[in-house]
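What follows is a short report on a single structure.
Complex shown without one protein chain; remaining protein chains in place.
== subunit A ==
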Amino acid sequence: MNHKNNFSEISKRRYIVKISGMVQGVGYRPYIYNQAKLSNIKGWVSNHGSSVVLDIEGERKTIKGFLIKIIKTPPDLSTIEKIRLLSKEYKGYLDFQIKSSSSDAKGLKFIGGDVATCPQCLEEVLNIHDTRYHYPFTTCTACGPRYSILRKLPYDRNNTTMDDFQMCPSCEREYNDSTNRRFHTQPNSCPNCGPSLSLLTNVGKKVAFINLIQKTIDLLQRGKIVAIKGLGGYHLACDAENQEAIKALRKRKNRPHKPFALMVKDIEAAKELCVINEIEEKILLSNKRPIVLLEKKAPKELLDVIDPNMKKVGVMLPYTPLHYLLFQGTITALVMTSGNASSAPIQYENHEAIEKLGRIADYFLIHNRDIHIPVEDSVVKVVNDKEVLVRRARGYTPFTFPINTSEEVLALGAEEKSTFCAAENQYGYMSQYLGDLKDFDTHRIYEKAIENLINLLGLKPKIIVHDYNGSYLSSQYAETMTGKKIAVQHHHAHMVSCMVEHKLFSPVIGVVFDGTGLGTDGKIWGGEFFVGTRERFSRVGHLKYATIQGGNQAIKEPWRIATSYIHAMDYHEKKVLKVIDEKSINAVTQALDQNFNCFESSSVGRLFDCVASLLNLRQKITYDAQAAIELENILDPSVKEYYGYDIGEENGLYQIDYKSILMGVLKDIEKQVPPSLISARFHNTIGKVTLEMISRIKERYRVNRVVLSGGVFENTYLLSYIVKGLKKRNCDFYYHQQIPTNDSGISVGQLGVAAAIEGKG
């Protein structure tokens, strides 16, 4: 119908608006629909590929107001990346409609992460009069599973694992009612039509009970370990106040020291246990519901059982209806650790979980909604009032970020703490944290997750980026793929990951401290000072090389590192490493003299290991970076002193000499200075010498911008020390918040380097 001649409509306009970003499966269209009705806008809205397209008509002013409204206050889960506005000839729509979707393979694609249960759904779950009372799979457009159940785009039910379930007429009605908050809720279901729970013994036998949740609560209260299927995989759960249960869990899981995370009943229960500031509270309650590393309230016996030596503990709040229901009994805190054996990845398939976890768990609380791709809990902390991601996984992935390439690129990441990135069309997509690829099951999930994300995005990567270290399993995986290969040096990737996060393109001073990464000279780097860009770097300084004996074993046994360092100094190993038996030390020193099974290392991480060993904090570690973490944990923050240090110069490279620093440590040990003081002095020294190096490099190379990266900067004290110093010196500096500073950020850096190289030519 054409109303063009009607005078009142001369001032009316028509626009096509294309909105890209996280706008699907988040209730965006019903929101637009309602706003359009309120503002008297006519036309329609539709999903187009992974964008939303609006065809709208109205008074110029009305349209402006409407657009401002939908841009500024979009629904909770949505994020808008791009808006395109196109003026069209006025048509004269009579109403506003939601039109059915069309596909668009070329558009930007945004894949939603998994979201914690929203307050409205929770209310239903806890309301005895509601049809979804105690229903563990209650969800709506504002909450529930997404990425973990998604097989392909677009995000429609038949492309998810909810495809196995047919909606009942009542759910169907909600799904089709554009005024209902379950309008187009893809995993919508109710007790009549959706997935259901089963409780099994550890050999897979069904336990027949009417109320399985109540039974599970009873089991937990009786000190049993229950494997519980959650959103992205299995958890192993036990009562956090039951010492015996926790001991049994540690033993069966072969995890003697690594801290367990807690899930607590609510924010009040969390505040009982930990000191929580406003920002931490906001993150705890956010719909991403990560594990937040919080300071323990001392003294609290409960938390000491979890990990007696640590000042911090990882805490999360319930994020599925099932979790909330588990706290209906007397338990207020559950140990909730990834359902895996030792270093293996989180289990996510029912039969495999029972096979693998049967020796750890007493019971299994499972359900029949399949997890398509496993996703672990995310871990965050708050540093200098900012959210800092330690492990980017559930809720935070896939992570979409702008990157300067239109090529289809796949960056395969490092080997431990592995992630990968895919890119196309000026956007990068970072995977969830996957773990150590040397573990066979992790490697399987890594391969599956790569295939899955590539399929979701419809990519055929032409450029494959991997670490310069060809023996990494990720680099070996690259060899099995076709396409142009780009190898990126590990610490360059760290540096560039920080540049990508902060959208930096001009040259920077890169300070990269980590455990190990292969350098271009074949030695193990990890205490690096670079001057460079995304495309290339030059090494301008580093921690002086030390010869370390024992290969990979050295990383697991800090005493080997200490022996190696001390052996090269004018000091006797046995004077300090008294707890290590003499035969072992002799074997290592003989091998050092013969240069047998030794490597040269400039790693700052190893220097931390050395000091942790000298203080006899930890001689054998049972989880990654344990010694360094414990060294930071004991330090006395009121101590301001530091040790003497030397910066030498060789071949035009500044070199930090570790000898005077370690001499300081050794003299203090002789004087029986408390370890808390020695640790603080050592930390301060590393901070001081780093600042001094930066000053010299700034002067020599005339670069004023500094980025800090690498796993060592998970050390909050050291990071804050250096940050404070850089602020004082008026430096322009950056460190990680959204991209982890550890090796799980490597894939982002690799992508950044590849994009820069390809952009050149």
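Convention: contacts are C-beta pairs under 8 Å (C-beta built on N, C-alpha and C of every residue); 3 or more make two chains touch, one makes a residue touch a chain; residues count from 1.
As a convention for this text, contacts and distances are computed from a predicted model.
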{"item": "Protein name (UniProt record) of the chain left out of view, among \"Menaquinol:cytochrome c reductase cytochrome b subunit\", \"ABC transporter ATP-binding protein\", \"Peptide/nickel transport system permease protein\" or \"Hydrogenase maturation protein, carbamoyl dehydratase HypE\"", "value": "\"Hydrogenase maturation protein, carbamoyl dehydratase HypE\""}
{"item": "Option from A:439, A:514, A:609 or A:714 whose C-beta touches the chain left out", "value": "A:439"}
{"item": "Sole residue of A:591, A:639 or A:669 that reaches the chain not shown, by the stated touch rule", "value": "A:591"}
{"item": "Options A:397, A:431 or A:549, residue touching the unrepresented chain", "value": "A:549"}
{"item": "Residue of A:100, A:179 or A:471 in touch with the missing chain, whole complex considered", "value": "A:471"}
{"item": "For subunit A, residues in touch with the removed chain", "value": "253-254, 341-344, 437-441, 443-444, 447, 471, 473, 476, 549-554, 557, 560, 583-584, 586-588, 590-591, 594, 596-597"}
